[in-house]
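First the structure, in the form of structure tokens, and then the observations on it.
Only a single protein chain was left out; the remaining protein chains are all shown in position.
Going in written order, the chains are labelled A and B, and every chain counts its residues from 1.
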Amino acid sequence: MSEAPGQTLRALRDAKPLVHNITNYVVMNETANATLAVGALPVMAHAEDEVEEMVGIAGALVLNIGTLSEHWIEAMLLAGRAAGARGIPIVLDPVGAGATRYRTETAKRLLDELDVTILRGNAGEVATLVGVEAEVRGVESMGGGGDPAELAREAARALGVIASVTGPVDHVSDGERVLAVANGHELLAAVTGTGCMSSAITGCFAAVRPDEPLAAAAEALAAFGVAAEDAARAASGPGSFHAGLYDALAALDPATLDARANIS
Amino acid sequence: MSEAPGQTLRALRDAKPLVHNITNYVVMNETANATLAVGALPVMAHAEDEVEEMVGIAGALVLNIGTLSEHWIEAMLLAGRAAGARGIPIVLDPVGAGATRYRTETAKRLLDELDVTILRGNAGEVATLVGVEAEVRGVESMGGGGDPAELAREAARALGVIASVTGPVDHVSDGERVLAVANGHELLAAVTGTGCMSSAITGCFAAVRPDEPLAAAAEALAAFGVAAEDAARAASGPGSFHAGLYDALAALDPATLDARANIS
Partner (left out) sequence: MSEAPGQTLRALRDAKPLVHNITNYVVMNETANATLAVGALPVMAHAEDEVEEMVGIAGALVLNIGTLSEHWIEAMLLAGRAAGARGIPIVLDPVGAGATRYRTETAKRLLDELDVTILRGNAGEVATLVGVEAEVRGVESMGGGGDPAELAREAARALGVIASVTGPVDHVSDGERVLAVANGHELLAAVTGTGCMSSAITGCFAAVRPDEPLAAAAEALAAFGVAAEDAARAASGPGSFHAGLYDALAALDPATLDARANIS
């Protein structure tokens, strides 16, 4: 199934899918640039007047609750329903779920009311959403949720999604199988929005593999992780790593991705 | 007319005009940094309570509809009327016009109600606004509008603006003359917001050459394009190109700009 992330990457660059993001203010530029670098086309639009029309020309929808307010939630619901009606994948990033009730409840509401395809979060966020004790400080997971492979499986079953739980090793599950992705670099934790970028890239991969969201989610994390490994080699710290991450995403070639993706 | 973009750049750095941007969330930081790097002072302000006062101390106003919502449109109208009353140049960037009705109609409304000096967009966006068939995917032009020189001339006539249509070669027209600007680099398309940056820099140049907006628009694109050529030489991909673009804008000297500007 996940034997060929390079093939998905090649398909992505051929199709250049439009990925509609309704995301937080902190990472808009960065997720748009990550999307461009991997080979897709980003569009950011949040007005209730246009989100349904915009999602109508998109190949995937990425919802990210990092800086919420009321109008944005309404826009996410409108866009999400339109995405569901068209059958395009929806990726939800529940940034900071567990840190405040507002975030937890909004993430739950989006999961309830929309046909979310892939939930991409850290262990604390995902554990919160399946009702497991977890510690979330702001937007950082302080752990919790126990074994991350089991957490991914449980979240997938309980929430009816592909659960993509990122951490030192990522775990992606459809409720039955669990794929572990062991790519990445610790410098990812030193740059804000890298989790959000991984969600955006998950949307790009899902757009070209809508019928295999488990594979798409794992392959996206492998691609992002391999790019991070490349960027880290040339980096002197978080600033140069951040700039290098876009270079590495753009330079990532399918054969290299196949050779280095560590999905098991 | 456009024989001396270096002179305008020199004037810009001497005057350090304040350029008021009401722009989208994705590119606020990047357009502010591009404005600073070329030698002007950016200010971002969108509250209806202050935009008229802010534009009252500015040398140009840049309106960008990349992430619209109702209050922002009202603020653009208030600021635009105040700019018109003061006679300072208004640059409009109709990001994504053609992708959704909301964007198309908002761009048309701003053109109707305000005395827009320069319209800076890609071929798809500008074609949409003059009623020519075009394909716009999100915020990307997929072409359309036919011959870009004719599109610029027609847009300038139909809309009563200086039309600045960017692409592999840029075309700027006042409805009579058409200037072609053949500077730039393909890496510009790999970084989000470079179109928005070119609009912001157009505002900087227009601020110091308010009576010659055709020349200002062409010179701004030449300056941005030459800086992009310099940044591309040292770049390993979109991330290092992006960081290098600010270095190159700041390092651009008037004599180099005169020597390398390819305006015809």
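Convention: contacts are C-beta pairs under 8 Å (C-beta built on N, C-alpha and C of every residue); 3 or more make two chains touch, one makes a residue touch a chain.
Every value quoted in this text rests on a predicted model; they were computed, and no experiment measured them.
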item: Touching the absent chain when the full complex is considered, from B:H46, B:R103, B:R137 or B:H171; value: B:H46
item: Selected residue (touches chain absent from view) among B:H20, B:R120 or B:H185; value: B:H20
item: Options B:V116, B:L221 or B:A248, residue touching the unrepresented chain; value: B:A248
item: Sole residue of A:G87, A:P168 or A:G237 that reaches the chain not shown, by the stated touch rule; value: A:G237
item: Residue numbers in chain B that touch the chain omitted from display; value: 18, 20, 25, 28-29, 32-33, 36-37, 41-47, 49-50, 53-54, 57-58, 71, 242-248, 250-251
item: Chain A residues touching the omitted chain (full complex); value: 24-27, 29-30, 66-70, 96, 99-103, 137-140, 190-193, 235-240, 242-243
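Here, only the chains that are shown with their structure count from here on.
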item: Computed distance of Cα centres, chain B from chain A, in Å; value: 32
